[in-house]
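Only one protein chain is missing from this complex, and each of the others stays in its spot.
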Amino acid sequence: ANLKDEARHGFPYFRENSNAVEYGLPFSTTSFAIALLLVFRTNESYRRWWDARRNLGRLCTAMRNIVRQGIAWFPPEQEALLQALQRWAIVLPHMMLFHVCEGHDMDSVLKSLLLPNELDWVKEQERPTFGVTACMTAIVQAACITNEQQQSMDLEIRGGLSEFGASDDILRQPLPVAYTRHTSRFLMIWLICLPVAIWQVYEWATPVISGAVAFFLLGIEHIGIMIEEPFSILPIDKIAGRLRADIEEMMENNQKCEGQISPP
Amino acid sequence: ANLKDEARHGFPYFRENSNAVEYGLPFSTTSFAIALLLVFRTNESYRRWWDARRNLGRLCTAMRNIVRQGIAWFPPEQEALLQALQRWAIVLPHMMLFHVCEGHDMDSVLKSLLLPNELDWVKEQERPTFGVTACMTAIVQAACITNEQQQSMDLEIRGGLSEFGASDDILRQPLPVAYTRHTSRFLMIWLICLPVAIWQVYEWATPVISGAVAFFLLGIEHIGIMIEEPFSILPIDKIAGRLRADIEEMMENNQKCEGQISPP
Amino acid sequence: ANLKDEARHGFPYFRENSNAVEYGLPFSTTSFAIALLLVFRTNESYRRWWDARRNLGRLCTAMRNIVRQGIAWFPPEQEALLQALQRWAIVLPHMMLFHVCEGHDMDSVLKSLLLPNELDWVKEQERPTFGVTACMTAIVQAACITNEQQQSMDLEIRGGLSEFGASDDILRQPLPVAYTRHTSRFLMIWLICLPVAIWQVYEWATPVISGAVAFFLLGIEHIGIMIEEPFSILPIDKIAGRLRADIEEMMENNQKCEGQISPP
Amino acid sequence: ANLKDEARHGFPYFRENSNAVEYGLPFSTTSFAIALLLVFRTNESYRRWWDARRNLGRLCTAMRNIVRQGIAWFPPEQEALLQALQRWAIVLPHMMLFHVCEGHDMDSVLKSLLLPNELDWVKEQERPTFGVTACMTAIVQAACITNEQQQSMDLEIRGGLSEFGASDDILRQPLPVAYTRHTSRFLMIWLICLPVAIWQVYEWATPVISGAVAFFLLGIEHIGIMIEEPFSILPIDKIAGRLRADIEEMMENNQKCEGQISPP
Partner (left out) sequence: ANLKDEARHGFPYFRENSNAVEYGLPFSTTSFAIALLLVFRTNESYRRWWDARRNLGRLCTAMRNIVRQGIAWFPPEQEALLQALQRWAIVLPHMMLFHVCEGHDMDSVLKSLLLPNELDWVKEQERPTFGVTACMTAIVQAACITNEQQQSMDLEIRGGLSEFGASDDILRQPLPVAYTRHTSRFLMIWLICLPVAIWQVYEWATPVISGAVAFFLLGIEHIGIMIEEPFSILPIDKIAGRLRADIEEMMENNQKCEGQISPP
């Protein structure tokens, strides 16, 4: 009977009267370690993703804000400076896009946003983000506004550079690779050994069940890996497009707002 | 006897001498993954909800503050400007309300808050939030206050725009959809398979117990989904209403406060 | 024998040869969900509690700071203004106390802190917090200090209002009620079903053990609920009292400090 | 046979054919609650500890910074003021030390840092922290620097007071005592009952194993309690000593730095 049993179960080298729970012991005592590694990875990946999203959001807020200030503070005779400020404010989030997705076609996007000479100037730079912020700084410096207003607007440019730096940190510094590799390896070995433990109970259903468990656990790991590099999945172009629409409406409403204040 | 047992238990294809714990092995070894996904979702949904609430709270603080500053700093002859500032400060949180709940009737709410010409101007804008902040900036710019006071008040307007941007990020960027879908799918399959594992023990009580477990786990998932979009459940109108009452009392106490300082 | 066993165990409707572990399966597979809900609630309640505590602490820091600035910057001939500033700085945290604990007797506390006319003025306001900050703003506005000093002091008043707003958010916005209710319900049903699962093993010891488990789990839930409304358990009056002692000593040391600087 | 078994196992009142796993059921279903409470306590204690450490670090940064500013901005003829500023900047972190460890001997430490008249003045104060910051404020006020420089330096003094306030909050507000007590009680009862559950399996090895488990779990709790009051284990004196060395080197390099700028 024992021999028949062994032949039937495929693992004749274990004690014949042990039951499935016994085989499962190393699984239940290591499952917490898998959980630990998957939780850790999932949480940190998500935090990176949301941090990157918030960086983009704060960059857009800084740009909306500098345009708001420019509209209110630049004197009417410096309309050209205001137009330039608005152009560069729209361009800055696109610079983030080109920075993080290297293959993007800069030309077609920027042609509709910048004057030809500005476009040429941007294109010949290796790190155009710094060129754009330098331009904005020079515009604010050239405008006839008070010292205090200048510093307030400079703070927004600083905000733009700072969010850009934070995004760059996320882009260039992956999670410690040891964690990523250890998690993958551990999960793989665990999943490969799983059928051994459940074979005695589920027999022909073993592949189905092992497959389902593997599908779900590997699914979690896969999402973690996908989300760890947030810039490849964030809709940066839509966010930049929305900012463009916002700023263009702000510029249009420019004169009308003045009318609201003076009469009453 | 074996045949009878198989017929009775409904799962005749499993080894007859295995017990319920054995069937439960894949359940207890995957329950941690369910826990992981539910915890992750619950925590992140709650964090979004509380972030959104705090954004609203900080927006109201910024508005209370700009009115406090206006009351103390605007010269008495610019009472009209102060009135306008107060009107727009009350309107800004309502703009958040209209922004996040598209179906809201803007007219009936704003009629009691704004002058007719202001209301017309707001209504013809696509993104009235920027119009409102532009108005506030123009008012602060028009007031006879020191440069430093102007920048302090501008900081509050900036705070308003910034909280608005943060809320907009939460509104437009859902949790990574892969997580949401993976959690739902996993939970569903897990709950469907549960009766198989407990059938041998609980027999006719199986549906009751499976139902209870499903009710509670799906309940947690449901709350997570509900709370993930915080603006649909936050009492934005009450918060905006409270801000209105606060600001109106601040305006009423205006003169009396002056009396407190001068005599002693 | 089977019949006798069934009669003895009180649950004759289950398969007679199943053991206690089998009955426990739904318990061990749902315990993670209970843990999830209790952890979630405990953590968020604690975070609310500590946030509220820190808000109070930061409010006190802002008040200590504005008094420090007033002492150093107000000219000697404006001693009366400094006295008023100090009075209001002591009163502001008490306003938080009256705001969160509605039943508190404002009169007896404020009588020793404010002048009679100030007390009358405060008492006739519905939201005295805004009155107090308006007074402080007016005092800073009336003092002969530089524009930059004025803005630094205004920042502290802003800090006071901002911490007040954050506390108000915690006070008025409970945890999503769905979570609270779901946790209580789930825990209750789980605890009621527990004796069924352990009856076969512990027999007469079942009530003792079930009671102990219930006592501890309900204890955790109770602490979570208690701490969720932090203002009812935080020693606001002691904190406000300590601030009063701090500020009064700062005022006393006023002249002596001047002596420290000039001679050497 | 049953009677013999009962006698041998020492717990004759349980059903004779139950096995050790059955006795373990209440243990495995409550272990998550223990984990929950220990995790909660450990995390919050650690967070308090690190917060306290960072407060100290930020206080030192503020002091280093105000000395850096004083060196660059104070005119050469106000060397005496700069010396006094440096003295007080070194003393402030020591004040934190005296505040949190009441038994410390203030005299011996401060004698080498302050002038005799300053030391006398500090010693007669009940809350010398406020005296020190008041002195620094008066020094900055007395120096011939621009208004903007004055505000920058005042911000550092404010930072000092603010970190002091945050540390005081940690010092005076323990974790909610209900949590601490509940965790201890629960853990104790759990550990006392553990031998009952494992007796049948390990027999004479039971005390050894129970002892090991108790040692480790109580060890975790003990570390949590130790770390909950961070100021008793943080090396405040070393941190203050390091700050002293830093500031003294900054003062020495004072003249040399000037030489670096002018020639090239």
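Just so it is clear, A, B, C and D label the chains in written order, and each chain counts residues from 1 on its own.
To be clear about the criterion, a residue touches a chain if its C-beta (ideal position, glycine included) is under 8 Å from a C-beta of that chain, and two chains touch if they have at least 3 such contacts.
What you are looking at is a predicted structure, and each value in this text was computed from that prediction instead of being measured.
Among the displayed chains, contact with the absent chain in the complete complex occurs for A, D. Here one chain is not drawn; of D:Thr133, D:Gln149 or D:Gln173, the residue touching it is D:Gln149. Within the complete assembly, D:Ala212 is the residue of D:Ala80, D:Cys144, D:Ile192 or D:Ala212 that touches the hidden chain.
Although one chain is not displayed, subunit A still touches it through residues 13-15, 18-19, 21-23, 25-26, 28-30, 32-33, 35-37, 39-40, 44, 80-81, 84, 115, 117-118, 121, 125-127, 130-131, 133-135, 137-139, 141-142, 147-148, 150-151, 154-155, 157-158, 161-162, 165-166, 168-169, 173, 176, 178-179, 182, 186, 189. The missing chain lies against subunit D, touching residues 19-21, 24, 27-28, 31-32, 34-35, 38-39, 42-43, 46, 49, 53-54, 57-58, 60-61, 64-65, 68-69, 71-73, 146-149, 151-152, 194, 197-198, 200-205, 209, 212-213, 216-217, 219-220, 223, 226-227, 233, 245-246, 249-250, 253-254, 256-264.
What we mean here is this: only the chains that are shown with their structure count from here on.
Residue numbering at the subunit B/subunit C interface overlaps only partly, since under half of the positions present are found in both copies. Put simply, subunit A has to spin 145° for its C-alpha atoms to lie on subunit D, with the angle rounded to a multiple of 5. Centres computed as Cα averages put subunit B at a distance of 35 Å from subunit D.
Chain contacts: subunit B has residues 19, 21, 28, 32, 35, 39, 147-148, 151 touching two or more partner chains.
Here the chains touching each other pair up as A-B, B-C, C-D.
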